[in-house]
Structures are given as C-alpha cells and as structure tokens.
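Shown here: the complex without one of its protein chains, the others still in place.
So that you can tell them apart, the chains are marked A and B in the order they are listed, and the count of residues begins at 1 in each.
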Amino acid sequence: MNQPTSGLRGLPVSDIFTRACDGDRRAIGRVLSIAERGGTDSIELGELAHKLTGNAHVVGITGAPGAGKSTLTGRLAATLAASGRRVAVLAIDPSSPVTGGAILGDRIRMDEHNYGTGTFIRSMATRGQGGGLAVAVPAAIRILDAVGFEIVIVETVGVGQIEIDIAGTADTTAIVVTPGWGDAVQANKAGLLELADVFVVNKADRPGASDSRRDLELMLDLSDTSEWRPDIVLTVGTEGDGVDDLITELARHRQHLADAGQLEARRRRRAQHELRVRAGDALANRLKDALNSAEGQSIITAMASGGASPASSLDRLLDELYPN
Amino acid sequence: MADAPGDNTQAREEWQEAFDASKMRDVDFQTMSGVPVDPVYGDAPYPGQYPYTRGVYPSMYRSRLWTMRMFAGFGTAEDTNGRFKELLRSGGTGLSTAFDMPTLMGRDSDHDWALGEVGKAGVAIDTLADMEDLFADIDLSGVSTSMTINGPSPILMAMYVAVAENSGVERSKLGGTIQADILKEYQAQKEYIFPPRPSMRLITDMMKFTSAEMPRWHPISISGYHIREAGSTAAQELAFTLGNGFAYIEAAIEAGLDVDDFAPRLSFFFNSHLDFFEEIGKFRAARRIWARWLKERYGAKTEKALLMRFHTQTAGVSLTAQQPEINIARVAIQALAGVLGGTQSLHTDSFDEALALPTEKAARIALRTQQIIAHETGAANVADPLGGSDYVEWMTDEMERQAEAIFAHIDNLGDGSMLEGAYAGIDNGYYVGEIADAAYRFEREINAGRRIVVGVNDFTEGDDSDNDTLYIGAEVEEYQLKRLGDVKQKRDAEAVQSALNNLVAVASTPDQNTMPAFIDAVKAYATEGEIVDALEGVYGTYVEKAII
Partner (left out) sequence: MSDTTNEKPLRIVLAKLGLDGHDRGLKVVARMLRDGGLEVIYLGLRQTTDQVIAAVEQEDADAIGISMLNGGHLALSQKMINAINEAEAGVPLIVGGIVPEADVEKLNEMGVAAILGPGSSSEDCVASVRAAVAALA
C-alpha cells in the first residue's frame, strides 16, 4: 500500500527515526506504523531503536469491558503529564476477524484530559492475525521507549488470551474492576488476578466499592503474596479521584522491582514471550512452506496411503525442515 | 395488553354525555357526497375513556382541529421579532422559537465552535439583550411561547422570566413550554453540556420553580422525535421516550412534587415516519401505556394526569435530496398518520429540507398539506377512524409489547427505578448502541436493495436538481458579534462576576434551587457562555463514550 504524500515521504527510515527522537510527533506516528507493519524497514528500525530502550516504565492496564479503563487511563496519563512526565498510551481495540477493519474509539475519552498536554496516544487494532499483536505491541513499546517516553501505558480489554498476555508482560500490571462481587469473580476466572501488581476498583463512588475491596483482600489472603502484595486502589475515573494514589502505587511497584532485582526478570519474561511468538510465527511459516513443497507433498501421500508410518513421516519432514 | 372489553352500553352512554358537553366546530360532518357520519365507530373504550388508546378527548377534532404549529427562527433576534409580530397580527397566539446551534449548546457567538453557525438554523441569543430584542413590544402575558432548547434551558427560561419582569409582567402570568428534555440529548440528539446527573438536577430545579411560581408553564416536552431521527425503530422511539417520561416523573416525585399536579404539565413530541400503520399503532400504544403506567405504577388519581398529549413532526430523515419534490408526497402520508393517530399538534416538513433550510414557498406547501388533510379529506370528522381494524389493533398491541420489553430492560438496569435505569443506559451506551445498530441495519437494507427508497436506489430517473434553496449570509454573524461586544462593554462587570459567583455557590449546594441565581445572572447581562463556563467548573463537561 502506498503512503500518502507528506513531509516524511521518501525519507529513509533512519532520518524519520532521528526526527522521532527529536520529538516530531508525526515522525513518531510514522515509525510506530513501520514497526507495526513489520518487514525490512521495521528490522532496520528495530536495530536503531533497541539500543535506546530500557528506560521507560511500562504499565499495563486491563479489565473487563465497561470497567472505565479508557477514562481512567486518560486521567492517569493527564495527571502524570501535568507533573512533567513524558507519557505515551497504546490503546488496543479488537479488529473484525472477518474484514480486518476496526473502529478505534478510545481516543475520545482520553483526549478529554490529554489534548494539549503532550501525551502521545496511539490506537492499535488487533488485526486478527495470529500473534500479530504479540509482536506489534512490544515493537511499539520499544519505539516509544527509545524516543524518550518515560511512562508507556498499554490499555487492553482483558478478554482474549493475547490481550491478557500483553498486559501481563508489562513492568507493572494494573487490573481494573468495578464495584460488585461479580466483577472480581469474573476477573479471577479469567486468570487476571494472578497478573495483578495493583488492583483498581474504579467507579468507586458506586455502592459496593468497599465490598469489592474486601473480596479482593480475601482472595489475596488465599494467595502467595510473600514477594509482593498488590495494593487495592479506589478510583473514580470520571472525576479523577484516586488517580494520585494509583500513581503512588505504580511507582512503589516499580521501586520494588528495582530493589528486588525483579525488573530484569520482568524484561526477560517479556523478551521470552515475544521471542516465543516470533519464533512460532517463523516456524509456522517454514512448516507451511515445507508441507507445500514437492518433498512435503510426497511425505503426505506416502503416509495417507499407508506406505509410511506417522513416526517415519515426521522424521522425513523434520529432515526437510532442518536439512542438517 | 389490548383494551379490556368493558360494558359497552354504559361506556357508550358515558361517552355520549361527554361528547354532548363538548363544543363543536361549525362545519358539516358528512362525506364529500353528503353522507352524514358518526363522531366515532366501534366498541368501548371510546375516545376520552381510559386507557385512551382511541384518543384523549371524546370529540377529538370535531371540537378543535390539531394545532398547525410551524417551527421557525432565523438570523438575529430582531429578524425573528419581526416574524413574531407579523404572526400575532394575523391572529396567532403561539410563538415557537428555534435557536441557533451555538445557543443550543450554551456557547456565545464569539466562541471558536460557533464559526459558521451563528443565526443559521435559528435565532442567536447570547445575553438578555438579545432576548429583549426577540420579544420587544410583545405582551408576554397574552401569548404562549414555546422554546426548543435543552442543555442550557434554565438560562433561557431565566431570560424569559427576566424580560417579562423587566417589562412589568409577573412570572405567574407567563404561559408556554420549554423542551428541557435532557435525557434524550445523551441518547440521541447530543446537545448536552454537563453530565447527566447535574443536568437532571438543573431540570428538576426548573420543574420545582415553575410548579411553584408559574402555573401556566409546561416545564418539559418529552421528545422521541430526535431518537427516531438518529435511527431508532418505531418501538424504540416509543419506549425510550416514554421511559424518559417515567424517569422525569420519578425525579419529580423524589423532589417532592405531587404526580397529579405534575403529570398534566408534561407534553410529548413524536416523529411520524413512513410506515403508515406502524406509526398509527405507535401513537395509539403511546397513550395506552402512559395512562396505565401513571395509574398503576405511579399512583396518579386524576384523569388529567393520565392523558398523554403530543405534538408530531414528520420525519426529516425520510426526505431525499434526490428528486426533492416527491418529498411532498412523503410528508402528506406522514402527516395523515399523525392525524389518524390523534395528535394534538403537527409540524409538516418542507420538501427541500434535505438540501437546506426551507424556502418560504416550500414552507407554505408544507402548511397547505395539513390544511388539505384538515379540510378536504374528511379525516377530522371521525375520532380514531382506524380503531377496530384487526391490523391496526394488532399493530398497537405489538408496539406496546415491544415497548414493555424495553421498559423491563431499563427498569432492570436501574434496579427497579426507571430514572436510575435511564442513567445506567446512558452510561453503558445502551441507548446509543441500540440506535446505531438500528440505523446501520436500515442503511444496509437500502444498500443491499432490500429496501427501496424512491429516487435514491430505484426510480432514479428525472432528478433535475433545479431547485432554489435558502442561503443565510455571514452578515448575521458579524451583526451578532458586534452586538455581543457592545453588551459586554456597557454592563457592570463586577455585578456579572458576583452573580456568577453566587450561581456557582448555589450550584455547588444540592438543596438550593438554582433558578433564582440564574435569573439574577441573566439580569446582570452575564452571557449564556459565561454562565455555562462557570457551571462547567462545578459539574464538568459531558463527553460521549464511543459507541459506534
């Protein structure tokens, strides 16, 4: 697909990246697209960017639909920006699995308090393809880290496994629930609770907020919290109440990671996850090629006709995949 | 569901008695061929009898035709004042005011957002000075004024009171209606300013104020029109509108008002779209549902509290830009549905409205369409002429059934409160999502050719697009900006600030009524935008969640 004309058109990737590092927001927008799209340019970009990474605090925010995550994320970003921090938000929404299209509407609520503050907001669609997001999101995080954002907030709906994985590979993961017992139970079922470094009971001005806090405390009492016991923060995203507490808690967790030498472990976990997905993609492609090759077809024919056992067929296929 | 069969003979006698006591228009109630016709046919319950499916009055249009209310407003306050006076000279007693978009949104004419919209779709009001111009030399004790405004309605209400009082007319003498239906703004029309709950507080303050001090004033016109225009189905229009009505009733009861005092002050406003029988079923069902809920759920005891009276406007969204003249036929059919459905007043759209604001000629044709229905078709001779038709009765029941299912959902969202259900549905995107789904379904049917829109996706020959359209120039905006500047220069800046500070203080205190503080602020010539800004400081600004 051709890119429309703009001041960046025709510039080499390295120049665009330099501009992005200088704070040119259009250039940042463009390098994110390059990273997201993959291919040769993204490899070059990755080489440039990865040397500059490792400074940002990556915060994952996830929870059930309707928990008020966008509004809360918007408030969080705006409050951090107001205190002079450089903040970027990746807002991730599902695409239609059929057409690949998507409507990305999270900006509306985030812009409300962030427009003009310097907060950089990027919407990302899941784009359907297997593992696509698991590659694209870490790539985007690296770019945002490299160009100098101090805090990168990744907001996802905690429903699909991919989204949960993404939130779970942040330095600090905040799980958002709303008042009422059901929400916490659902979050528990979805496996979200184990990921939590911070719990947020949002819409805490509604009845049941203290019950939710108690339910969460109870669940925590039953879990192993010897290393870190997540705090429970009550917020009202629409009003901004409790956002300062959330910021304090996010910072406290980051400090804990540093003190306990866990930061490194988190990043290893993220790297391992990404590498596994990337390798899976690469291997799947090789396997597809191998099966489609003449040799592959003959292996399939031999096994289907009963002429070769499954085990010997697998050996032949592995030889085809790894010639040495 | 359907009307319970009562004792027909007794009901007929009661109806006859009520009918005989009604005054009649001086016309011959017979067909064009000279055949005399009865005022009503069929079985009980008759028009004017609970649950009022067949009409709110026993004699319906034999006593009084529906009001042919044509909504107007453009340019500066002075321009519209000229229009008003002309109307009053020719015997009219009702003034209907359309405001421009910046006024509707609570923004002054010099706001960034106002660019290109000042005086375009209605009259521009920034300060009390504009309101004084709008009603100059008109005796406000002798007219009934309708103001179509929602978000900033308390400000405009305050200005109206201030104009009257400054000209020596007591507020108790003022009669009219202000739309002030804030719930449907979050659901469909999107002319909101503050979040729902503080907006509702302001509206409730206004209801209490007018109940106590302005006995001739109707504080809310509950409107389904905009819900339908935004793409809802007929049943959704019916259910969301009545659901909002129940929410206002609950808010009024909570505020300590008596449902029997308050309910008769409410009026409704519906859309009349193209599916003739569905629309008629909708109007009939609306009356029945309202009467039943008011009686059974809200314990209303007087008949007046049970009567749903409504205004109808033909569906603007059904008008096509292609072959615009054929819209005249669409409007005629929609208007007839409104009349057969028993509306109390009617606005017919002009055929060129899909292109621009109506020209004078197009507006005249629209009015003539109503006059043809009233005087040539015989449709006004018999009350509820379609009542008793199996199809129409079934459709009425079906509309009610669908509406009740929606009420149950809203009631459930609100844990047994329709008011809380309305808030919850706004907050979780229920209304907006349902409406967007319906609109998209409709559009896809047109796209796929499953639904024919004449002149758009079939029968497209003959579009000569040779029509005059009305233009409003930039002079209005220039004039209004100058006027606003002059007012700001002349007023006492300290008095403005102190009135605004007081308003903010009152608005921050839940138990105080905000209306007196609004009146003081407008009397100090605070601008609409300044008042809104001050209140946004207290209440915040509403931003819609993206439900697409």
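Note that in this section contacts are C-beta pairs under 8 Å (C-beta built on N, C-alpha and C of every residue); 3 or more make two chains touch, one makes a residue touch a chain.
Predicted model, so just to flag it, every value in this text is computed and none were measured.
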| item | value |
| --- | --- |
| Omitted chain's touching partners, listed by label | A, B |
| Selected from B:141, B:322, B:389 or B:428 as touching the chain missing from the view | B:322 |
| Hidden-chain contact residue, picked from the options B:255, B:356 or B:538 | B:356 |
| Selected residue (touches chain absent from view) among A:218, A:265 or A:282 | A:282 |
| Which residue of A:107, A:142, A:203 or A:253 touches the chain not shown here | A:107 |
| Interface residues of chain A (partner: the chain not displayed) | 1-7, 9, 25-26, 28-30, 32-33, 36-39, 95-96, 99-105, 107-108, 111, 115, 120-123, 125, 127, 129, 132, 136, 281-282, 285-286, 289 |
| Touching residues on chain B - with respect to the absent chain | 101-102, 104-105, 107, 112-117, 120-121, 189-191, 229-231, 317, 320-322, 354-357, 436, 439-440, 443-444, 446-447, 453, 456-457, 465, 469, 472, 544, 546, 548 |
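Everything below uses one rule, namely that only the chains that are shown with their structure count from here on.
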| item | value |
| --- | --- |
| Centroid spacing, where centroids are CA-atom means, of chain A and chain B in whole angstrom | 48 |
| Residues of chain B touching chain A in the complex | 195, 428, 540, 543-548 |
| Touching residues (chain side chain A, partner chain B) in the complex | 66, 70, 103, 105-109, 112, 238-239 |
